[in-house]
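For this depiction, one protein chain was excluded, whereas all remaining protein chains were kept in their positions.
Each chain carries a letter (A, B and C) given by its place in the written order, and its residues are counted from 1.
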Amino acid sequence: MKTSLKILTLVLLSTLMFSLTQDKPTKVIFFGDSITQAGVGPSGYITKMKETLEKQGIKDKYQLIGAGIGGNKVYDLYLRMEDDVLSQKPDVVVIYIGVNDVWHKSSMGTGTDADKFTGFYTAIIKKLQSQGIRVICCTPAVIGERNDNSNQQDGDLNHYSNIIRGLAAKFDCPLIDLRKEFQSYSLKNNPQNKDSGILTTDRVHLNDLGNQFVADLMLKAVVK
Amino acid sequence: MKTSLKILTLVLLSTLMFSLTQDKPTKVIFFGDSITQAGVGPSGYITKMKETLEKQGIKDKYQLIGAGIGGNKVYDLYLRMEDDVLSQKPDVVVIYIGVNDVWHKSSMGTGTDADKFTGFYTAIIKKLQSQGIRVICCTPAVIGERNDNSNQQDGDLNHYSNIIRGLAAKFDCPLIDLRKEFQSYSLKNNPQNKDSGILTTDRVHLNDLGNQFVADLMLKAVVK
Amino acid sequence: MKTSLKILTLVLLSTLMFSLTQDKPTKVIFFGDSITQAGVGPSGYITKMKETLEKQGIKDKYQLIGAGIGGNKVYDLYLRMEDDVLSQKPDVVVIYIGVNDVWHKSSMGTGTDADKFTGFYTAIIKKLQSQGIRVICCTPAVIGERNDNSNQQDGDLNHYSNIIRGLAAKFDCPLIDLRKEFQSYSLKNNPQNKDSGILTTDRVHLNDLGNQFVADLMLKAVVK
Partner (left out) sequence: MKTSLKILTLVLLSTLMFSLTQDKPTKVIFFGDSITQAGVGPSGYITKMKETLEKQGIKDKYQLIGAGIGGNKVYDLYLRMEDDVLSQKPDVVVIYIGVNDVWHKSSMGTGTDADKFTGFYTAIIKKLQSQGIRVICCTPAVIGERNDNSNQQDGDLNHYSNIIRGLAAKFDCPLIDLRKEFQSYSLKNNPQNKDSGILTTDRVHLNDLGNQFVADLMLKAVVK
């Protein structure tokens, strides 16, 4: 009896060790629009995060997956959440949405009303959390990099960012406050008050520096 | 024994007859925006349908339920479909949406892109049909009643109506072509080319005649 | 004395003939937006009109001048009328405006209200006519070439065309009804109901055929 007990103990221990060393990586899905779609490109923010993880020697602990589609607004995420996110059974989902919800108001007449933005965003958080997924929220960074709140959509971007900050607090989600970080950065690093070329190429999409900036902020929230 | 058998037979027969005459009514949900929300009012189109069914002596055969909310666009229907429609287990759903998807482009900058209108409309039809529900589609009637295609949104309303006609054909749904019917009516009955006051009070919402007009068209499609 | 009389007569006659053959050409200014700006290009509609006049041997009778600037709306014409038109003392001004007044509503939120379109258009006609200039009006052709009134801006284009038709009648200006002509053309020559590629390259700007089409219509109105 003592022998069989020993064997059982050994089996259990090795199983435990196996599970410790062979632990499945944390699966993180970045759920967003064209900024995230570009995030998996050669100099995209997701690619840069992977590079950093590799340098830190912890690349096997995280599986970073981009799920960004150009032109997406909050309700587009809701529509494709089942197929593009839940089906992959992620541990963490980073929601990075809001630019088009604001921007398309003036460029196409097809933005998202603030109350409906709140409604769909809430529905996404609830559904993800109900599956035990850890949800991280981001505020939309910029549409124009002028640092005196004189970019056309600044009012709305500030408003929708306030909405996201409120939802993150309400549902106890970590918040990556990209808008605040970009605004601070522009105040310090944009003395000519240019509307692009600081962290973006075209007022919205990230240049190399912008991708690194976002990657660093994201990584801090993802790797705890 | 023979007597008890007769009694049993009678009981069974009367139960059968009761069930035949007391057959559960066909449950029809009208799923839409403010026009449908008003449809359950004293002179609304759903109320008028009930009155007609009563006159025809078949009011017990149909249960007509309004599920309209002001300001709704196609993606709002999608978001609340589970709670407001599926949970009620309807036999038939009449989708009557599209006015705000077009109208809010110019009045608030928050209309719906044509491709996303198609995407959400398709998702709604598929989900309903997957539950064995009979889906009936409607084109959006009017935003302005001028009959020479000179109302601001006529181009878009015609386009989105074409989209709905295509989806109805594709998914084999009966179509109530309100747009076509309203346009024909205005050509005959609006000699002064007024932009409201024919079938609407305010270019969009139905007056008494408009509610009757819609009720008659709806009933033809619902009662087969 | 007889000889000197003969000489005088000859001098007078040759002066008369000179003045007849060297008569100042009718100066025509085409006042508009990017379509007219392109009109003076190698295959533009104004260039094509000049070629036709040359073939007809009457090129010296008309001086055709383009005064089109991309993005112009009716009030832009009003603002630059003094500098770009009146200062040149034209005999005829062809006003070809309206596309951007409608289009920019949805693409930038900066279209022109119908009542203000009417106000500025009226002010332009009045000012030009007060200087003895013959004013010719054009309706805006197309934003999208689908022939079933299902291009997004068709309703508004029809409405603004109606306004221009009314002003042309009111102020007794010849009308070149480009919208009507383009719609008729598309009904006959666009069986696939494409939204560009018939008379335009991009739904708005004229291809070679479109420039010829407009040139022919313009010339009929200018050369009486």
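For this structure, a couple of remarks:
Here is the rule we use: a contact is a pair of C-beta atoms (placed from the backbone, for glycine too) under 8 Å apart; a residue touches a chain by one contact, two chains touch by 3 or more.
Every value quoted in this text rests on a predicted model; they were computed, and no experiment measured them.
From the options A:Gln56, A:Gln131, A:Asn149 or A:Asn189, the residue with contact to the unseen chain in the full assembly is A:Asn149. Set against the missing chain, the residues B:Leu86, B:Met108 or B:Val223 yield one that touches it, B:Met108.
Residues of subunit A in touch with the missing chain: 105-106, 109, 144, 148-159, 162. By the touch definition given at the top, subunit B reaches the unshown chain through residues 106-109. For subunit C, the residues touching the absent chain in the complete assembly are 75-76, 78-79, 104-106, 108-113, 116, 119-120, 123.
Just so it is clear, only the chains that are shown with their structure count from here on.
The chain with its CA mean position farthest from that of subunit C is A.
Subunit B and subunit C have Cα centroids lying 48 Å from one another. With centres set at the average Cα position, the gap from subunit A to subunit B is 40 Å. If you average the Cα atoms of subunit A and of subunit C, the two centres end up 53 Å apart. In subunit C, 106, 109 are the positions where the chain touches two or more neighbouring chains simultaneously.
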